[in-house]
Every structure is written in structure tokens, then in C-alpha cells.
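What follows is a short report on a single structure.
One chain of protein is taken out of this complex; the other chains stay put.
Read from first to last, the chains carry the letters A and B; within each, the first residue is number 1.
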Amino acid sequence: MNIIERFEKIDRRIIFLLVLFAVIIPLLFPIGFEIKVSAPVQKFYDAIEALPPGSMVLVSSEYDPSTMPEVYPMNQALARHCFAKDLKIIGMGLWPQGIPLNQASMEQAAEEYGKEYGVDYVNLGYKAGGIVVISSAAENIPKTFPLDYTGRPIGEFEIMKGVRNFDNIDFIISLSAGDPGVREWIMIAQGRYGKKVACGVTAVSAPAFYPYLNAGQLQGLIGGMKGAAEYETILETSGTASRGMDAQSIAHGLIIFFILFANFFYLLGKRRKK
Amino acid sequence: MIETLGIWIAALLTLCILSFLYKDNPFYKFAEHLFVGVSAAYWAVYSYFNILLPNLIQPLFGQGQFLLIIPLVLGIMMIMRLFPKVGWMSRWPLAFIVGSYSGYHLITYLQSNAVEQVRATLVPFVQIESWKNLFTGPGVITFLNAIAIPVVIVGVITGIIYFFFSKEHKGVFGGLARIGVWFLMIAFGASFGYTVMARISLLIGRMYFLLHNWLHLI
Partner (left out) sequence: MKKQIPLIITFIAGMVMVLQFFIPHRPFSDLQQLFNSWFLIITVFAMILGLGNLLKVHTKRLQRKPKGWWYSIVLLAGFAIMFIAGMVWGIERGTFFDFLFWNVHLPMSSMMFALLAFFVASASYRAFRARTPEATLLLISAILVMIGRVPLGNYIWDKLPLVSDWIMSYPNMAGQRAIMIGIALGIVSTSLRIILGIERTYLSGK
């Protein structure tokens, strides 16, 4: 076996170990790379900044623990941003696992800003059916969500007084890790009811949402942990996303090195065969 | 105390899953099966408290909305699929779900993902402002911005041409389809880059938990 073949057939556990080190070492010894804010995240921030105090923001959580490191920091930063601006949050979700994550984010921010459940925010819980749930809520929120996520009638809550349908919602944000998610919100809430919609999505799905952003169907887009870190940077808060950016940089560097290294030997091998 | 116990359980289960990297082993299999069981129960409990209770049980039995018997019966027919002899009954509720989705998708996809996208592509080919910027301050970024709109228009049109398989990809048509493939490759490359980013982020999240919440090293 020559050196080229040897490198091509390297034990994958060595690669695993290198990746693990590339993530752990920068977490233990932070470098402190500067985080620059991209245009889609800036648009997201500006859209929320433009809302007057007291506006009703619907935050729908369509993610689960499997994508938590990417979306949860957005959820936390968003709740802080809304409460800092005195906006009211109505939480809901098209995925059941997103409900406690959204609730925890709102509770944490509520504690920091002295907000109260039922007055400044509420969590309507989960419904199955994706696009149909959105369509149903657009016409009649109390009928679609008669109880909050724990089973309390929503009529009990001050925040829900006068909230009938999407006419009473000023802004919609979908924190989405897949389908059903932001696509359905764009199709129904934006497409049919003309509501302003923005989103925070996983990096895997982010490229597919750029056409919506370009067409003006989305008011802003936060993509992946990097997007969350940018959002934290604008808000001048330090969250888990910002803290992970050094590790993200080094790990990307390592993977690019893998690609270039493997291709170098591939091309070398090809030339030798000729 | 409870919090510490929770962190230890979470850390050990995380390590059980991580052990798969070495090779498939009983610790991983244990965690995998536990995960499936717990997830299924999670869905079941949430479906009860967030859907069955507020949207079926309370309105039907508490407020006498008897029309809800219809979805209840259809729902029970759906479960009949578990029993081969009466499995055909599940076709009725399935037909309702498929029909409703089709109805929604027919219009919404056409509007948001086709018509709106075409509309957003039909913009002036030359953006005077960006060309002015290129001549006043020539550089890589001003050049890229100047060609941005033509790139989009050419990319979308040739990309769609590639997907048109009713005509053989030969001659001028084939050439345009080939340009379309280049754009698709750039899009797939970007998606790959973002996928790498996503997966690394997930690993960072878990490692942060182990180093910060469990080991208190950071």
C-alpha cells in the first residue's frame, strides 16, 4: 500500500477524534473571533424593532431537541428582544417538542424583564396538521386553541382578550427545523392573509428559504447557530450560540482541510495512473 | 439535588449515544430503544393534552358539539388499519387527509412557490445603481453586486430548463440546461456547506453541555 492509498483508507475513527478535538479545544480555550452580522439577520432584527410596543407577536416553535443548539438560542434571544421592546408573545407550535423549549425561553426572558404569564405571554401549545392548523387559527384562534398547553382555558388570560384571528396578530415568527414549519406559514399566513412573517431556521434548511426572502415573503431570516450568534451580537447579549462560534470556525477549517487534503491525494493518484 | 441528578442522567445518556462512534454496542442500543419509547410517549401525552382534550373531548362531551362524532368515528376507522380484516376502513379517514392536503397544496404551492417566485424574478436586468457603484469603486464586491440580478435571472431560467425533460437536452437547449446544472451545483454546494455547519453546531451544543453543565470546565 503506497502513501496515497494509505491516506485514502485512513481509519474513520481518527477523523472522528480530530473533529472532537476541533470542537472541544476552542470551547475550553476560547479565541474570541469577532462575529459579523449578515443582511438576513439584520433584516430580522429591524423588522422586530419596527413594531410598536404592545404589538402581538406570534412565535411558533417547529423544532425539537435534535436541532436545539441551533434554534434554541434564537428562541431565547427572540423572547428577550420582544420583552425588551414591550411586545406581547403568543407561543404555539406545529411540533410537540418545541412547546417546552419555547416555554422555557419565554419564562427565562419574562423573569429578566418582569413579565407575567397570561398577561404578557402565553403558550397555546401544539396542534397536529401543519398547514391546516395555520389556516384554522387564521380564521379562529380561540376555536383552534381553546386551552393553553397545560389545559387552562385561554379565556382566562388577559393577553387573549380581543384576540380572534390573524387580524389581531401583528407579526409572525416561525422557529423551524423542517416540515411543517416556515414554508406553511409563508403559504397561508403571508400568501393568503398578507401577514408579516420572519423565521429562524436550522442551517440545513436555510439555503432553501433565500428565494422567499428575496421575494419579500419573509421579513428576515436567521440561519443556524451562526445566525443565532449574529442575532445575539446585535442584541448585545452573550448566549450559547456566540460562545460556540470559535469551535464552529475551527471545525469548519478542519473539514475544509479534509476536503483539500483528500482531493490533493486524489488528483496526485489520478496523475500517477496516467 | 434533583437538578444534579438530571444533569448526570443526561450526561450518561449522551455518552451512551456517543459510544456508537467506536462501534455499535449495548449501551448505544439501550439508549436508542429508551429514546424511541420516551419519544412515542411524549407524542402521545402531548396529543392528548393539546389536541384530543381541547379539540375533541371537551367540545363533544362538555359542550355537546355532536358533529364531532364524525371525526371521532373516522379516527377510530384509521386505527382499524392495525387489524388486517377491517384494515380497508382506514381508507376513509386517509382519503379525507389526502384530499384536504391536496386542496390546500394545489393553491398554496402555486401561489407562494411558483407565481410569487416568477414575479420576484421578473426584475430589470440592469440595476443602474449597482453599475454606478462598480464604476465609482471597482472591486470584487461591487462587481458581484452589479452582475447579481442577471445571475439570478439566468440561473432561474436555465435551472427550470434543466428540469424540463419532455425535450431532449441537445443543441442550444442542452447548452442552457448545462448552465442550469451549474447553478444547481452551486446551490447544492451551499446546501452542503450549511449542512456541515448545522451538524457541527449540534455537536458543539452537546459538548458545551458536557463541559459546562456536567463537568463545569467552562
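One rule holds in what follows: contacts are C-beta pairs under 8 Å (C-beta built on N, C-alpha and C of every residue); 3 or more make two chains touch, one makes a residue touch a chain.
This one's a predicted model, so the numbers in the text were calculated from it and none came from an experiment.
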| item | value |
| --- | --- |
| Sites on chain B contacted by the missing partner chain, in the whole complex | 2, 5-7, 9-11, 13-14, 16-18, 20-21, 29-49, 51-52, 55-56, 67-68, 70-72, 74-76, 78-79, 81-82, 84, 87-88, 90-107, 109-110, 112-114, 117-118, 120-121, 140-141, 144-145, 148, 151-156, 158-160, 162-163, 180-197, 199-200, 202-203, 205-206, 209 |
| Where the unshown chain meets chain A, residue by residue | 8, 10, 12, 15-16, 18-20, 23, 33-36, 38-39, 64-69, 97, 100, 103-104, 107, 127-129, 132-133, 135-136, 139-140, 143-144, 149-151, 192, 207-208, 210-211, 213-214, 226, 245-246, 248-256, 258-263, 266-267 |
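FYI, only the chains that are shown with their structure count from here on.
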| item | value |
| --- | --- |
| Distance from chain B to chain A - Cα centre to Cα centre, in angstrom | 12 |
| Interfacial residue positions of chain A with respect to chain B in the complex | 13, 16, 19-20, 23-24, 27-28, 66-70, 96-97, 99, 125-128, 131-132, 135, 144-147, 149-151, 186-188, 190-192, 202-204, 206-208, 211-212, 214-217, 223-226, 240, 243-244, 247-248, 251-252, 255 |
| Touching residues on chain B, where the partner in the complex is chain A | 21-22, 42-43, 46-47, 49-51, 53-55, 58-59, 100-101, 104-105, 108-109, 111-113, 116-117, 119-120, 152, 187, 190-191, 194-198, 200-208, 211, 217-218 |
